[in-house]
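Here the complex is missing a single protein chain, while all its other protein chains stay put.
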């Protein structure tokens, strides 16, 4: 049985529902022999800021039970270098590119988008709103619905491309922030980003990571991510969701689709297996074939609650 | 080197900092040959309501990566049967007993406490506020600071024994709920309860658990629990905290102590190993001896942040 | 109650019984007294994935000098059982056992009917071998999807003939023995007038449900070994409950896993 893998996220048609997640796939050119970007539904770049950022001191990562905590500190080459060095190579290959955008102030988000608007070959922006808003005393943009709505609105005004807002699972009220992003003009919501967490070094009596806190990702968080995707999908059934969190297999993709995601990102799994997204895609295809699912899109949101 | 293991939680002196957690150790009499309750710092009963409760249909539990989700539905024998059948046997052994209390309405919490006040051999009450408040449309008591403060105040008025409030990690603002519990009269805060989560059965297109959602526990959540203990301890350094979440080893205990917990509960680990709390206690003792820690209490809250 | 122990066990032997099932022999240096129908919670490695132990019925316990040998028959169905199939001989595991209540093995006026479906065999085989040693008569009904999944036929045959009973084999596809479900084979003999004192059974839930109705229809006393997902195995998590006739949910690990059909709520399997 041949399975139709295509899906759409808002106004964007994708050949298949699997994306590589921001921060786990570089700028799309690092894993060409294991997982070329054009074979994916889309890929999301490492978060880009107006200017290059050096990031945090080490240690930046630590493994936990079925998970890892990272505090990379948003190191990136800056939007200019991305447009100059990576994008031309990407355009030759033709993947669907989503640029992950962040800033310390609202206008920095807009600055990144404006720079990208001058380039072809970008299909969507994904706003990483789990960053401290420097002008608002360091509270994350994604924690407070009003600033989030305003930020989304400003970015919306800057582009007609697809605009996704990536929600923070640490926000006080997930559904409220989701609503705020949508009323600000988001075409879709990505969830979840990492969960705030600490690992402690009992010997040194210090946090393991140089910055103290970091973000938890990996299979450990999958049950929480599924719950959040379902909650947002239930509350806002018309809003496309891109699911993410601990995906490691084709079956995991099915779970996220059932919970309401139109597409699903693969993050930490890439560190375990550089070919993970393609392996997972073929597992998804096999699952569908074995279960009589002719189109992946049939699965979206059809979870039967009791 | 001999290590002083004793600690205090608010006004309560404990021989050691390790407790068995609510819902993972029955009423204290099920694991006598592996882990007798009097060897622990304290143990917390399965949550008690005024009348017996049958709980949820099955499946009630499902394993996840380094964790499990449960939706037991607060099945319990009721406070009356506890006082009649279990407490006399416990009194003969002499453990420190903390009664975990819940209800669907505020007066039900008070009802449980009032019944217990007629009995000797109970040292503390731990309020499980992760229950739907039936009179407030099913929102959990622990989610809204004002009702939580009122609930704590009502329970405070009913007892001079130690009163702990067990916070929900799903609350919109953890520190605000912590403050509310303290201003309502809590002597200490227990954190964390389980994280709301879903497991999905891709075959049946349904949640695995009969109730849909459940609570995630086990090593997967430890990094989140540590972060929350540290956050509350930093915000309210004078308030004793009982740490909990994914503890599996003596080293985990040290991590929670460093983050600010005065004592630590062991939950899911008991399912893997019925002797877990005592094994962990001896690991803690060995760790202290090997690291020149003469008193466990030295460790509380001394995490060095950068 | 027989004393529970958290035994340090070593993987002493393993052999394949079918494409999906294998026998695992665990060796402990402590004694273990257990009766058929009781089970153990076996660790599947040191890490936190898988997190929980797995429940397995004891298929036999014997003492060789200072060593106790515990036998399990296991079907590979997921993460834990796959790990168990691949551990090196000599690996160290832990087995919390014996847990729960077994079958009652009293003889009655008639023979017993022992009924096993698929990987429900282990407690039934244990019962058969104990009953045979006591010369208590029984027939053994053994069903599987196909011939290759009929496990331990030699031992089943030996025990049954020692007990002077009949070994009835069934397969869903008819590749060996009678075609169809094992409960149908029992039903046929019951309606032909064969009388039993009691039925002891273990197998998939639909089979046990069918057996519940069959036993009720014939006024037969039946004991079923139930399976529920378990976390603790000792009655503290309340994860593994079943509904009784009196409406209470009780943990199958502690009050079971063997229940008389008369104790259970009428539609306990729904």
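For clarity, chains are labelled A, B and C in written order, and residue numbers in each chain start from 1.
Assume a contact is a pair of C-beta atoms (placed from the backbone, for glycine too) under 8 Å apart; a residue touches a chain by one contact, two chains touch by 3 or more.
Source: prediction; values computed, not measured.
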Chains in view that the hidden chain touches are A, B, C
Just name the one of A:48, A:68, A:182 or A:300 that touches the chain not displayed here. A:68
Among the options A:10, A:26, A:121 or A:153, which residue touches the chain absent from this view? A:26
Out of A:36, A:185 or A:275, which touches the unshown chain? A:275
Residues on chain C that touch the omitted chain in the whole complex? 45, 47-50, 79, 83, 86-88, 91
Residues of chain B in contact with the chain that isn't shown? 65-66, 219
Which parts of chain A are in contact with the chain that was left out? 23-26, 30-31, 33-34, 46, 54-55, 58-63, 65-68, 70, 72, 75, 218-220, 248, 268, 270-275
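Definition applied: only the chains that are shown with their structure count from here on.
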Quick check: more C-beta contact pairs in A-C or B-C? B-C
Express in whole angstrom the distance between the two chain centres, defined as the mean CA positions of chain A and chain C. 47
At least two partner chains per residue is the criterion; list those residues in chain A. 65-66, 219
Interface hub residues of chain C, defined as touching at least two other chains: 48-49
